[in-house]
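The structure's right below; bear with me while I get my questions together.
All protein chains but one are shown at their positions in the complex.
Take a look at chain A:
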Amino acid sequence: MVVMALLVAVCVGRAFQLQAIDAQAFAAEASSKMQSTRELPATRGTITDRNGVVLAATEPAMRITVDPDMVASNGADKRYPMNDKKQLDAKAAPGAVARILAKHLGGQPTDYLKVLQKKKKDSKEYSRYEIVAKQVPASVWSEIQADMRKGIDADGKRPLYGLFAASDPMRTYPNGRLASNVLGFVNAEGKGVAGLEGVLEDDLDGEPGQSIYDSSRYGRIPLGTNVLTPPIDGVSYETTLDSDLQWLSEQALADGMATSGAKTGIAIVLNVKNGQILALANGPSFDPSELAGVDAGDLGNRAVTDAYEPGSVQKVLTIAALADAGLVTGDTEVVVPPQIASGGGFVRDAFSHGTINLTTRGIIAQSSNIGTIDLARRMPKDKLSQYLKDFGLGSKPNSGLPGETSGSVPGGDMADYTRDQISFGQGLSVSAVQMSAAVASVVNGGVYHQPTILKSATRADGTPVELPQPVERRVVSEKASAVTLDVMEAVIAQMGNGKRTIPGYRTAGKSGTSQRFDPKCKCYNGYTASFVGVAPAEDPQLLVYVVLDQPKNGNLGSQLALPVVNNILQAALPRYNVLPSTTPAPERPLTFD
(Lines give C-alpha, C1' and ligand atoms only; values in the text may rest on other atoms or scores of the structure.)
Protein backbone atom coordinates (compact mmCIF):
# COMPACT_ATOMS: atom_id res chain seq x y z
CA MET A 1 0.00 0.00 0.00
CA VAL A 2 2.81 2.35 0.92
CA VAL A 3 4.69 1.42 -2.22
CA MET A 4 1.62 2.19 -4.34
CA ALA A 5 1.22 5.51 -2.61
CA LEU A 6 4.84 6.36 -3.29
CA LEU A 7 4.54 5.40 -6.92
CA VAL A 8 1.46 7.52 -7.37
CA ALA A 9 3.16 10.41 -5.59
CA VAL A 10 6.17 10.18 -7.89
CA CYS A 11 3.96 10.06 -10.97
CA VAL A 12 1.91 13.01 -9.77
CA GLY A 13 5.07 14.92 -8.97
CA ARG A 14 6.55 14.25 -12.40
CA ALA A 15 3.28 15.17 -14.07
CA PHE A 16 3.21 18.39 -12.11
CA GLN A 17 6.79 19.14 -13.11
CA LEU A 18 6.04 18.52 -16.80
CA GLN A 19 2.72 20.31 -16.91
CA ALA A 20 3.24 23.18 -14.51
CA ILE A 21 6.92 23.89 -13.90
CA ASP A 22 8.79 23.04 -17.17
CA ALA A 23 5.78 23.12 -19.45
CA GLN A 24 7.00 25.90 -21.72
CA ALA A 25 10.51 24.51 -22.08
CA PHE A 26 9.23 21.07 -22.99
CA ALA A 27 6.67 22.50 -25.38
CA ALA A 28 9.40 24.52 -27.06
CA GLU A 29 11.65 21.48 -27.32
CA ALA A 30 8.87 19.39 -28.82
CA SER A 31 8.05 22.17 -31.23
CA SER A 32 11.66 22.59 -32.30
CA LYS A 33 11.92 18.87 -32.94
CA MET A 34 8.91 19.05 -35.21
CA GLN A 35 9.93 22.24 -36.92
CA SER A 36 12.01 22.28 -40.07
CA THR A 37 13.64 25.28 -41.72
CA ARG A 38 14.54 25.27 -45.37
CA GLU A 39 16.41 28.03 -47.18
CA LEU A 40 14.84 29.15 -50.42
CA PRO A 41 17.59 30.34 -52.75
CA ALA A 42 17.04 33.52 -54.75
CA THR A 43 17.36 33.34 -58.50
CA ARG A 44 20.29 35.33 -59.81
CA GLY A 45 19.32 38.19 -62.11
CA THR A 46 19.77 37.89 -65.85
CA ILE A 47 21.97 39.97 -68.11
CA THR A 48 20.53 40.74 -71.52
CA ASP A 49 21.55 42.76 -74.54
CA ARG A 50 19.70 45.88 -75.68
CA ASN A 51 17.16 43.75 -77.60
CA GLY A 52 16.38 41.38 -74.76
CA VAL A 53 18.66 38.59 -75.96
CA VAL A 54 19.76 36.69 -72.88
CA LEU A 55 23.52 36.79 -72.36
CA ALA A 56 23.61 35.29 -68.88
CA ALA A 57 20.85 33.51 -66.98
CA THR A 58 20.40 31.02 -64.19
CA GLU A 59 18.83 27.60 -64.58
CA PRO A 60 17.72 25.52 -61.59
CA ALA A 61 20.16 22.68 -61.16
CA MET A 62 21.10 20.07 -58.61
CA ARG A 63 24.11 18.63 -56.90
CA ILE A 64 23.55 14.89 -56.98
CA THR A 65 24.94 12.93 -54.08
CA VAL A 66 24.84 9.26 -53.20
CA ASP A 67 24.71 7.26 -49.99
CA PRO A 68 26.73 4.18 -51.05
CA ASP A 69 25.68 2.37 -47.90
CA MET A 70 22.04 2.81 -48.83
CA VAL A 71 22.70 1.76 -52.41
CA ALA A 72 24.45 -1.39 -51.18
CA SER A 73 21.32 -2.45 -49.28
CA ASN A 74 18.91 -0.70 -51.66
CA GLY A 75 17.35 1.10 -48.73
CA ALA A 76 16.66 -2.01 -46.63
CA ASP A 77 16.61 -1.54 -42.87
CA LYS A 78 19.89 -3.09 -41.82
CA ARG A 79 18.68 -3.78 -38.29
CA TYR A 80 16.75 -6.73 -39.63
CA PRO A 81 18.00 -9.57 -41.75
CA MET A 82 17.17 -9.19 -45.44
CA ASN A 83 15.06 -11.86 -47.06
CA ASP A 84 16.09 -13.45 -50.35
CA LYS A 85 14.13 -10.96 -52.43
CA LYS A 86 15.73 -7.99 -50.72
CA GLN A 87 19.14 -9.51 -51.06
CA LEU A 88 18.61 -9.91 -54.79
CA ASP A 89 17.47 -6.27 -55.02
CA ALA A 90 20.52 -5.09 -53.06
CA LYS A 91 22.83 -7.04 -55.34
CA ALA A 92 21.28 -5.55 -58.47
CA ALA A 93 20.97 -1.99 -57.13
CA PRO A 94 24.47 -0.51 -57.77
CA GLY A 95 24.51 -1.62 -61.39
CA ALA A 96 20.96 -0.39 -61.98
CA VAL A 97 21.66 3.01 -60.40
CA ALA A 98 24.87 3.31 -62.43
CA ARG A 99 22.98 2.62 -65.64
CA ILE A 100 20.42 5.30 -64.80
CA LEU A 101 23.16 7.84 -64.07
CA ALA A 102 25.01 7.01 -67.28
CA LYS A 103 21.78 7.31 -69.26
CA HIS A 104 21.08 10.83 -68.01
CA LEU A 105 24.51 12.27 -67.24
CA GLY A 106 26.52 10.63 -69.99
CA GLY A 107 29.50 8.34 -69.77
CA GLN A 108 29.58 4.64 -68.98
CA PRO A 109 27.94 2.84 -66.03
CA THR A 110 31.37 1.73 -64.88
CA ASP A 111 32.30 5.40 -64.37
CA TYR A 112 29.62 5.64 -61.69
CA LEU A 113 30.07 2.26 -60.05
CA LYS A 114 33.24 3.49 -58.36
CA VAL A 115 31.46 6.25 -56.50
CA LEU A 116 28.34 4.17 -55.86
CA GLN A 117 30.42 1.52 -54.11
CA LYS A 118 32.90 3.80 -52.41
CA LYS A 119 33.97 2.80 -48.92
CA LYS A 120 35.09 4.89 -45.99
CA LYS A 121 38.77 5.55 -45.81
CA ASP A 122 40.67 2.62 -44.29
CA SER A 123 37.42 0.83 -43.60
CA LYS A 124 35.31 -1.95 -45.05
CA GLU A 125 32.15 0.05 -44.41
CA TYR A 126 30.48 1.87 -47.24
CA SER A 127 30.67 5.64 -47.29
CA ARG A 128 27.50 7.56 -46.43
CA TYR A 129 28.04 10.58 -48.65
CA GLU A 130 29.68 11.08 -52.03
CA ILE A 131 29.15 13.70 -54.72
CA VAL A 132 28.16 12.26 -58.07
CA ALA A 133 27.76 15.41 -60.18
CA LYS A 134 27.35 19.13 -59.78
CA GLN A 135 25.05 21.50 -61.62
CA VAL A 136 22.84 18.87 -63.16
CA PRO A 137 19.80 20.60 -64.72
CA ALA A 138 16.85 20.09 -62.42
CA SER A 139 14.83 18.60 -65.26
CA VAL A 140 17.49 15.91 -65.68
CA TRP A 141 17.34 15.19 -61.95
CA SER A 142 13.56 14.79 -62.25
CA GLU A 143 14.10 12.19 -64.95
CA ILE A 144 16.67 10.39 -62.81
CA GLN A 145 14.20 10.38 -59.90
CA ALA A 146 11.49 8.97 -62.13
CA ASP A 147 13.78 6.17 -63.29
CA MET A 148 14.80 5.45 -59.70
CA ARG A 149 11.13 5.08 -58.80
CA LYS A 150 10.59 2.74 -61.74
CA GLY A 151 13.36 0.69 -60.25
CA ILE A 152 15.28 -2.37 -61.27
CA ASP A 153 12.77 -3.80 -63.71
CA ALA A 154 11.41 -0.40 -64.78
CA ASP A 155 7.95 -1.45 -63.65
CA GLY A 156 7.86 0.36 -60.32
CA LYS A 157 7.80 -2.87 -58.31
CA ARG A 158 11.41 -2.79 -57.18
CA PRO A 159 12.32 0.92 -56.70
CA LEU A 160 15.89 2.03 -56.19
CA TYR A 161 17.22 4.11 -53.32
CA GLY A 162 20.33 6.02 -52.41
CA LEU A 163 20.52 9.11 -54.65
CA PHE A 164 19.89 12.58 -53.24
CA ALA A 165 20.01 16.11 -54.60
CA ALA A 166 20.46 19.61 -53.27
CA SER A 167 19.91 22.89 -55.08
CA ASP A 168 23.00 23.95 -57.04
CA PRO A 169 21.88 26.64 -59.54
CA MET A 170 23.71 26.79 -62.83
CA ARG A 171 24.73 30.01 -64.58
CA THR A 172 24.20 29.66 -68.31
CA TYR A 173 25.67 31.73 -71.13
CA PRO A 174 23.49 30.80 -74.13
CA ASN A 175 25.70 32.73 -76.54
CA GLY A 176 28.87 31.00 -75.42
CA ARG A 177 31.92 33.21 -75.59
CA LEU A 178 30.02 36.16 -77.02
CA ALA A 179 30.94 39.28 -75.03
CA SER A 180 32.44 37.07 -72.35
CA ASN A 181 35.08 39.65 -71.47
CA VAL A 182 32.28 42.10 -70.71
CA LEU A 183 30.02 39.65 -68.91
CA GLY A 184 32.74 37.97 -66.85
CA PHE A 185 31.90 34.75 -65.05
CA VAL A 186 30.89 33.19 -61.74
CA ASN A 187 32.95 30.91 -59.54
CA ALA A 188 32.08 27.41 -58.39
CA GLU A 189 29.89 28.87 -55.64
CA GLY A 190 27.91 30.87 -58.18
CA LYS A 191 29.36 34.20 -57.10
CA GLY A 192 30.36 36.69 -59.80
CA VAL A 193 34.09 37.26 -59.79
CA ALA A 194 34.83 39.08 -63.05
CA GLY A 195 33.22 41.44 -65.52
CA LEU A 196 29.65 42.57 -65.01
CA GLU A 197 28.96 39.37 -63.07
CA GLY A 198 31.55 40.51 -60.56
CA VAL A 199 30.91 44.22 -60.34
CA LEU A 200 27.12 43.75 -60.10
CA GLU A 201 27.36 40.74 -57.79
CA ASP A 202 25.53 42.30 -54.84
CA ASP A 203 22.49 43.24 -56.92
CA LEU A 204 22.44 40.21 -59.23
CA ASP A 205 22.63 37.80 -56.32
CA GLY A 206 19.33 38.63 -54.58
CA GLU A 207 18.38 37.61 -51.05
CA PRO A 208 17.44 34.05 -50.08
CA GLY A 209 14.10 33.35 -48.43
CA GLN A 210 13.09 30.84 -45.77
CA SER A 211 10.35 28.30 -45.21
CA ILE A 212 9.59 27.22 -41.63
CA TYR A 213 7.11 24.38 -41.18
CA ASP A 214 6.11 21.57 -38.85
CA SER A 215 6.78 18.12 -40.14
CA SER A 216 6.70 14.54 -39.06
CA ARG A 217 8.17 11.44 -40.61
CA TYR A 218 5.20 11.45 -43.00
CA GLY A 219 5.88 14.93 -44.30
CA ARG A 220 4.41 18.33 -43.55
CA ILE A 221 1.75 18.62 -40.88
CA PRO A 222 -1.16 20.27 -42.70
CA LEU A 223 -2.35 22.65 -39.99
CA GLY A 224 0.99 23.10 -38.25
CA THR A 225 3.35 26.05 -38.39
CA ASN A 226 3.90 27.23 -41.94
CA VAL A 227 5.82 30.48 -42.30
CA LEU A 228 7.11 31.39 -45.73
CA THR A 229 9.53 34.27 -46.32
CA PRO A 230 9.85 34.36 -50.10
CA PRO A 231 13.30 34.97 -51.60
CA ILE A 232 13.99 38.25 -53.32
CA ASP A 233 15.38 37.42 -56.74
CA GLY A 234 18.32 39.40 -58.06
CA VAL A 235 18.16 42.53 -60.19
CA SER A 236 18.23 41.92 -63.94
CA TYR A 237 20.36 44.16 -66.12
CA GLU A 238 19.94 45.22 -69.71
CA THR A 239 23.20 46.16 -71.33
CA THR A 240 23.72 48.54 -74.22
CA LEU A 241 25.30 45.72 -76.23
CA ASP A 242 23.74 44.51 -79.45
CA SER A 243 24.48 40.78 -79.51
CA ASP A 244 24.29 40.51 -83.31
CA LEU A 245 26.66 43.42 -83.79
CA GLN A 246 28.84 42.04 -81.02
CA TRP A 247 29.13 38.75 -82.90
CA LEU A 248 29.92 40.53 -86.16
CA SER A 249 32.56 42.61 -84.40
CA GLU A 250 34.12 39.56 -82.81
CA GLN A 251 34.26 37.85 -86.19
CA ALA A 252 35.81 40.90 -87.85
CA LEU A 253 38.30 41.30 -85.02
CA ALA A 254 39.26 37.63 -85.18
CA ASP A 255 39.84 38.06 -88.90
CA GLY A 256 41.97 41.15 -88.30
CA MET A 257 44.01 39.42 -85.63
CA ALA A 258 44.60 36.40 -87.87
CA THR A 259 45.65 38.61 -90.77
CA SER A 260 47.93 40.85 -88.73
CA GLY A 261 49.23 38.17 -86.40
CA ALA A 262 48.37 40.45 -83.49
CA LYS A 263 48.75 39.03 -80.01
CA THR A 264 45.61 40.71 -78.68
CA GLY A 265 42.89 42.87 -80.16
CA ILE A 266 40.02 45.15 -79.20
CA ALA A 267 37.04 46.35 -81.23
CA ILE A 268 34.54 48.86 -79.90
CA VAL A 269 31.36 50.12 -81.52
CA LEU A 270 29.98 53.25 -79.89
CA ASN A 271 26.78 55.17 -80.49
CA VAL A 272 28.22 58.62 -81.07
CA LYS A 273 25.00 60.37 -80.07
CA ASN A 274 24.72 58.97 -76.56
CA GLY A 275 27.92 57.12 -75.69
CA GLN A 276 26.28 53.71 -75.48
CA ILE A 277 28.65 50.84 -76.18
CA LEU A 278 26.98 48.68 -78.83
CA ALA A 279 29.76 46.14 -79.12
CA LEU A 280 32.96 45.52 -77.24
CA ALA A 281 35.06 42.65 -78.53
CA ASN A 282 38.25 41.32 -77.02
CA GLY A 283 40.58 38.80 -78.55
CA PRO A 284 41.56 36.24 -77.42
CA SER A 285 38.35 35.63 -75.59
CA PHE A 286 37.07 32.76 -73.46
CA ASP A 287 34.05 30.61 -72.81
CA PRO A 288 32.63 31.56 -69.39
CA SER A 289 31.30 28.03 -68.93
CA GLU A 290 34.68 26.44 -69.51
CA LEU A 291 37.53 28.29 -67.85
CA ALA A 292 39.97 25.44 -67.54
CA GLY A 293 43.15 26.14 -69.49
CA VAL A 294 42.29 29.77 -70.27
CA ASP A 295 45.17 32.23 -70.00
CA ALA A 296 44.41 34.43 -67.00
CA GLY A 297 45.34 37.48 -69.09
CA ASP A 298 42.47 36.76 -71.46
CA LEU A 299 39.82 36.71 -68.73
CA GLY A 300 39.71 40.46 -68.23
CA ASN A 301 38.51 43.27 -70.45
CA ARG A 302 41.54 44.90 -72.03
CA ALA A 303 39.39 47.64 -73.52
CA VAL A 304 39.09 49.21 -70.07
CA THR A 305 41.93 47.72 -68.04
CA ASP A 306 44.88 48.21 -70.38
CA ALA A 307 46.47 51.59 -70.89
CA TYR A 308 48.59 52.21 -73.99
CA GLU A 309 49.95 55.09 -76.02
CA PRO A 310 47.29 55.85 -78.63
CA GLY A 311 49.63 56.96 -81.40
CA SER A 312 48.34 59.11 -84.22
CA VAL A 313 44.65 58.71 -83.36
CA GLN A 314 45.54 61.25 -80.69
CA LYS A 315 46.03 63.85 -83.46
CA VAL A 316 42.24 64.01 -83.76
CA LEU A 317 42.03 65.38 -80.22
CA THR A 318 44.96 67.75 -80.78
CA ILE A 319 43.37 69.26 -83.89
CA ALA A 320 39.96 69.51 -82.20
CA ALA A 321 41.50 71.43 -79.28
CA LEU A 322 43.42 73.74 -81.60
CA ALA A 323 40.34 74.34 -83.76
CA ASP A 324 38.23 75.12 -80.70
CA ALA A 325 40.82 77.67 -79.59
CA GLY A 326 40.63 79.25 -83.04
CA LEU A 327 44.24 78.36 -83.79
CA VAL A 328 43.68 76.18 -86.85
CA THR A 329 41.22 75.41 -89.61
CA GLY A 330 41.32 72.61 -92.11
CA ASP A 331 43.13 74.92 -94.52
CA THR A 332 45.77 76.27 -92.13
CA GLU A 333 49.06 76.10 -93.97
CA VAL A 334 52.17 74.62 -92.41
CA VAL A 335 55.61 74.29 -93.89
CA VAL A 336 56.71 70.87 -92.71
CA PRO A 337 60.47 70.32 -92.52
CA PRO A 338 62.07 66.84 -92.80
CA GLN A 339 62.51 66.77 -89.04
CA ILE A 340 61.82 68.93 -86.02
CA ALA A 341 63.97 69.46 -82.94
CA SER A 342 62.37 68.37 -79.69
CA GLY A 343 63.88 67.69 -76.27
CA GLY A 344 67.45 67.50 -77.42
CA GLY A 345 66.61 65.19 -80.31
CA PHE A 346 64.60 65.21 -83.49
CA VAL A 347 61.16 63.97 -84.38
CA ARG A 348 60.57 62.66 -87.89
CA ASP A 349 57.54 61.46 -89.81
CA ALA A 350 56.85 57.82 -90.58
CA PHE A 351 57.48 58.65 -94.26
CA SER A 352 60.65 60.33 -95.52
CA HIS A 353 60.22 63.71 -97.07
CA GLY A 354 61.94 66.96 -97.61
CA THR A 355 60.30 70.23 -96.74
CA ILE A 356 56.67 69.97 -97.78
CA ASN A 357 53.71 72.31 -97.64
CA LEU A 358 50.72 70.75 -95.93
CA THR A 359 47.39 72.08 -94.80
CA THR A 360 46.01 70.86 -91.49
CA ARG A 361 43.94 68.45 -93.57
CA GLY A 362 47.10 67.24 -95.28
CA ILE A 363 48.91 66.88 -91.95
CA ILE A 364 46.18 64.58 -90.63
CA ALA A 365 45.68 62.76 -93.93
CA GLN A 366 49.39 62.00 -94.13
CA SER A 367 49.68 61.66 -90.37
CA SER A 368 52.59 64.06 -90.09
CA ASN A 369 54.07 64.17 -86.58
CA ILE A 370 56.15 67.22 -87.47
CA GLY A 371 53.15 69.16 -88.76
CA THR A 372 51.11 68.25 -85.69
CA ILE A 373 53.90 69.38 -83.36
CA ASP A 374 54.15 72.65 -85.26
CA LEU A 375 50.44 73.24 -84.74
CA ALA A 376 50.37 72.07 -81.12
CA ARG A 377 53.13 74.51 -80.19
CA ARG A 378 50.67 77.30 -80.91
CA MET A 379 48.64 76.38 -77.82
CA PRO A 380 49.76 76.89 -74.20
CA LYS A 381 50.63 73.57 -72.57
CA ASP A 382 48.21 73.92 -69.69
CA LYS A 383 45.38 74.58 -72.09
CA LEU A 384 46.22 71.51 -74.18
CA SER A 385 46.38 69.41 -71.04
CA GLN A 386 43.01 70.72 -69.89
CA TYR A 387 41.40 69.95 -73.25
CA LEU A 388 42.63 66.37 -73.06
CA LYS A 389 41.23 66.01 -69.57
CA ASP A 390 37.91 67.42 -70.75
CA PHE A 391 37.89 64.75 -73.43
CA GLY A 392 37.96 62.25 -70.58
CA LEU A 393 41.62 61.27 -70.70
CA GLY A 394 43.46 60.81 -67.43
CA SER A 395 40.38 59.77 -65.47
CA LYS A 396 38.26 56.66 -65.31
CA PRO A 397 35.38 56.81 -67.76
CA ASN A 398 33.02 55.13 -65.24
CA SER A 399 31.37 53.17 -68.00
CA GLY A 400 30.02 50.58 -65.58
CA LEU A 401 32.73 48.07 -66.45
CA PRO A 402 35.09 46.94 -63.70
CA GLY A 403 38.83 47.49 -63.54
CA GLU A 404 38.93 50.71 -65.51
CA THR A 405 42.29 52.36 -65.86
CA SER A 406 42.61 56.12 -65.66
CA GLY A 407 45.44 56.26 -68.11
CA SER A 408 47.67 59.30 -67.78
CA VAL A 409 47.79 62.80 -69.15
CA PRO A 410 50.71 65.13 -68.36
CA GLY A 411 49.74 68.24 -66.42
CA GLY A 412 50.06 71.82 -67.58
CA ASP A 413 53.62 72.01 -66.26
CA MET A 414 54.85 69.36 -68.68
CA ALA A 415 58.13 69.78 -70.50
CA ASP A 416 58.07 71.17 -74.02
CA TYR A 417 59.14 67.87 -75.52
CA THR A 418 56.30 66.15 -73.64
CA ARG A 419 53.83 68.55 -75.23
CA ASP A 420 55.36 67.67 -78.60
CA GLN A 421 55.01 63.97 -77.84
CA ILE A 422 51.44 63.97 -76.65
CA SER A 423 50.32 66.00 -79.67
CA PHE A 424 50.88 62.90 -81.83
CA GLY A 425 50.07 60.23 -79.27
CA GLN A 426 53.19 59.48 -77.25
CA GLY A 427 53.92 60.33 -73.62
CA LEU A 428 50.35 59.75 -72.48
CA SER A 429 48.26 56.64 -72.08
CA VAL A 430 44.63 55.81 -72.62
CA SER A 431 42.28 52.87 -72.60
CA ALA A 432 40.40 51.94 -75.76
CA VAL A 433 37.06 52.91 -74.22
CA GLN A 434 38.46 56.28 -73.12
CA MET A 435 39.78 56.97 -76.60
CA SER A 436 36.52 55.92 -78.28
CA ALA A 437 34.51 58.27 -76.09
CA ALA A 438 36.96 61.11 -76.66
CA VAL A 439 36.87 60.82 -80.46
CA ALA A 440 33.08 60.36 -80.34
CA SER A 441 32.78 63.70 -78.56
CA VAL A 442 34.87 65.36 -81.26
CA VAL A 443 32.62 64.13 -84.09
CA ASN A 444 29.40 64.59 -82.10
CA GLY A 445 29.36 68.35 -82.47
CA GLY A 446 31.84 68.64 -79.61
CA VAL A 447 29.63 67.12 -76.91
CA TYR A 448 31.16 64.42 -74.72
CA HIS A 449 28.96 61.54 -73.62
CA GLN A 450 30.24 59.26 -70.91
CA PRO A 451 30.54 55.76 -72.38
CA THR A 452 28.03 53.38 -70.81
CA ILE A 453 27.47 49.64 -70.84
CA LEU A 454 24.29 49.46 -68.72
CA LYS A 455 21.02 50.55 -70.26
CA SER A 456 18.54 49.67 -67.56
CA ALA A 457 18.03 47.53 -64.49
CA THR A 458 14.85 45.94 -63.15
CA ARG A 459 14.08 44.35 -59.81
CA ALA A 460 12.37 40.98 -59.69
CA ASP A 461 9.04 42.68 -58.92
CA GLY A 462 9.30 44.69 -62.12
CA THR A 463 10.19 48.03 -60.59
CA PRO A 464 13.06 49.83 -62.29
CA VAL A 465 16.37 50.45 -60.58
CA GLU A 466 17.77 53.89 -61.15
CA LEU A 467 21.15 53.88 -62.81
CA PRO A 468 23.62 56.75 -62.59
CA GLN A 469 22.97 59.35 -65.26
CA PRO A 470 25.81 59.44 -67.79
CA VAL A 471 27.85 62.61 -67.76
CA GLU A 472 27.36 64.90 -70.74
CA ARG A 473 29.38 68.03 -71.42
CA ARG A 474 30.51 70.23 -74.26
CA VAL A 475 34.23 70.05 -74.85
CA VAL A 476 34.71 71.84 -78.16
CA SER A 477 32.49 73.97 -80.35
CA GLU A 478 30.41 72.64 -83.22
CA LYS A 479 32.68 74.55 -85.55
CA ALA A 480 35.77 72.84 -84.15
CA SER A 481 33.97 69.53 -84.47
CA ALA A 482 33.22 70.21 -88.13
CA VAL A 483 36.84 71.20 -88.81
CA THR A 484 38.12 67.98 -87.25
CA LEU A 485 35.56 65.85 -89.07
CA ASP A 486 36.60 67.50 -92.31
CA VAL A 487 40.26 66.57 -91.84
CA MET A 488 39.29 63.05 -90.71
CA GLU A 489 37.26 62.53 -93.87
CA ALA A 490 40.31 63.39 -95.93
CA VAL A 491 42.08 60.41 -94.34
CA ILE A 492 39.52 58.12 -95.98
CA ALA A 493 38.46 59.94 -99.12
CA GLN A 494 41.70 61.51 -100.25
CA MET A 495 44.19 58.85 -99.28
CA GLY A 496 44.57 55.18 -100.14
CA ASN A 497 43.40 55.41 -103.76
CA GLY A 498 39.79 54.77 -102.85
CA LYS A 499 40.56 51.56 -100.99
CA ARG A 500 39.66 53.04 -97.64
CA THR A 501 36.01 53.66 -98.44
CA ILE A 502 33.02 51.40 -97.93
CA PRO A 503 30.09 51.06 -100.33
CA GLY A 504 27.25 53.50 -99.85
CA TYR A 505 28.58 55.66 -97.05
CA ARG A 506 30.99 58.52 -96.56
CA THR A 507 33.23 57.75 -93.64
CA ALA A 508 35.92 59.58 -91.69
CA GLY A 509 38.72 58.23 -89.58
CA LYS A 510 42.27 58.25 -88.36
CA SER A 511 44.94 55.63 -88.10
CA GLY A 512 47.29 55.09 -85.21
CA THR A 513 50.61 53.29 -85.22
CA SER A 514 52.45 53.56 -81.97
CA GLN A 515 55.43 51.94 -80.45
CA ARG A 516 54.38 49.77 -77.59
CA PHE A 517 55.79 50.60 -74.17
CA ASP A 518 56.92 47.45 -72.43
CA PRO A 519 56.85 47.86 -68.65
CA LYS A 520 59.18 44.88 -68.23
CA CYS A 521 62.13 46.51 -69.97
CA LYS A 522 60.79 50.05 -69.60
CA CYS A 523 61.44 50.48 -73.26
CA TYR A 524 59.55 50.51 -76.55
CA ASN A 525 59.05 46.97 -77.79
CA GLY A 526 56.72 46.13 -80.67
CA TYR A 527 53.80 48.15 -82.03
CA THR A 528 50.15 48.89 -81.47
CA ALA A 529 48.17 49.39 -84.68
CA SER A 530 44.82 51.11 -84.41
CA PHE A 531 42.17 52.86 -86.43
CA VAL A 532 39.11 54.86 -85.50
CA GLY A 533 36.32 55.23 -88.04
CA VAL A 534 33.07 57.17 -87.90
CA ALA A 535 30.11 57.19 -90.27
CA PRO A 536 28.34 58.66 -92.01
CA ALA A 537 30.74 61.56 -92.28
CA GLU A 538 27.91 64.05 -92.87
CA ASP A 539 26.41 63.30 -89.47
CA PRO A 540 28.30 60.60 -87.60
CA GLN A 541 26.09 58.04 -85.87
CA LEU A 542 28.48 55.20 -85.15
CA LEU A 543 32.12 55.02 -84.17
CA VAL A 544 34.27 51.94 -84.52
CA TYR A 545 37.67 51.75 -82.88
CA VAL A 546 39.97 48.80 -83.42
CA VAL A 547 43.28 48.23 -81.63
CA LEU A 548 45.64 45.41 -82.62
CA ASP A 549 48.46 44.85 -80.19
CA GLN A 550 51.85 43.48 -81.23
CA PRO A 551 51.03 42.60 -84.83
CA LYS A 552 53.55 40.47 -86.69
CA ASN A 553 52.56 41.11 -90.28
CA GLY A 554 53.19 44.85 -90.50
CA ASN A 555 52.46 47.59 -88.01
CA LEU A 556 50.40 50.29 -89.75
CA GLY A 557 46.96 50.99 -88.38
CA SER A 558 45.75 52.00 -91.83
CA GLN A 559 46.70 48.61 -93.21
CA LEU A 560 45.85 46.30 -90.32
CA ALA A 561 43.08 47.91 -88.30
CA LEU A 562 41.25 49.90 -90.99
CA PRO A 563 39.89 46.79 -92.80
CA VAL A 564 38.44 45.59 -89.52
CA VAL A 565 36.84 48.97 -88.88
CA ASN A 566 35.34 48.99 -92.37
CA ASN A 567 33.99 45.46 -92.07
CA ILE A 568 32.22 46.40 -88.86
CA LEU A 569 30.93 49.71 -90.20
CA GLN A 570 29.58 48.00 -93.31
CA ALA A 571 27.54 45.66 -91.18
CA ALA A 572 26.56 48.14 -88.49
CA LEU A 573 25.31 51.08 -90.55
CA PRO A 574 22.46 49.32 -92.42
CA ARG A 575 21.61 47.45 -89.23
CA TYR A 576 20.98 50.77 -87.50
CA ASN A 577 18.98 52.09 -90.46
CA VAL A 578 21.56 54.69 -91.33
CA LEU A 579 20.64 55.81 -94.83
CA PRO A 580 23.37 55.73 -97.48
CA SER A 581 25.15 59.00 -98.19
CA THR A 582 23.65 61.03 -100.98
CA THR A 583 26.59 63.34 -101.62
CA PRO A 584 30.17 62.48 -102.54
CA ALA A 585 32.99 63.19 -100.12
CA PRO A 586 34.45 66.66 -100.74
CA GLU A 587 37.91 67.05 -102.29
CA ARG A 588 39.73 69.73 -100.36
CA PRO A 589 43.38 70.81 -100.51
CA LEU A 590 45.92 68.75 -98.63
CA THR A 591 48.87 70.85 -99.76
CA PHE A 592 49.54 74.38 -100.87
CA ASP A 593 52.01 75.99 -103.18
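Some observations on this one:
As a working rule, contacts are C-beta pairs under 8 Å (C-beta built on N, C-alpha and C of every residue); 3 or more make two chains touch, one makes a residue touch a chain; residues count from 1.
By our rule, contacts and distances are computed from a predicted model.
Chain not shown in the complex: UniProt lists it as "Cell division protein FtsL", one of "Alpha/beta hydrolase", "Acyl carrier protein", "Transketolase" or "Cell division protein FtsL". In the complete complex, the residue from A:M70, A:A93, A:V136 or A:I422 that touches the missing chain is A:V136.
Considering the full assembly, A:D306 is the residue among A:D67, A:D233, A:D306 or A:D549 that touches the omitted chain. Of the listed positions A:G13, A:P208, A:G297 or A:G412, the one in contact with the omitted chain in the full complex is A:G297. The chain not shown here touches chain A at positions 53-54, 57, 59-60, 101, 105-107, 111-112, 114-115, 131-142, 170, 172-178, 187-188, 193-194, 219-220, 222-223, 243-244, 246-248, 251-252, 254-255, 258, 287, 289-292, 294, 296-297, 299-300, 305-307, 402-406, 408, 502-505, 519, 567, 570-571, 573-574, 577, 579-580, 582.
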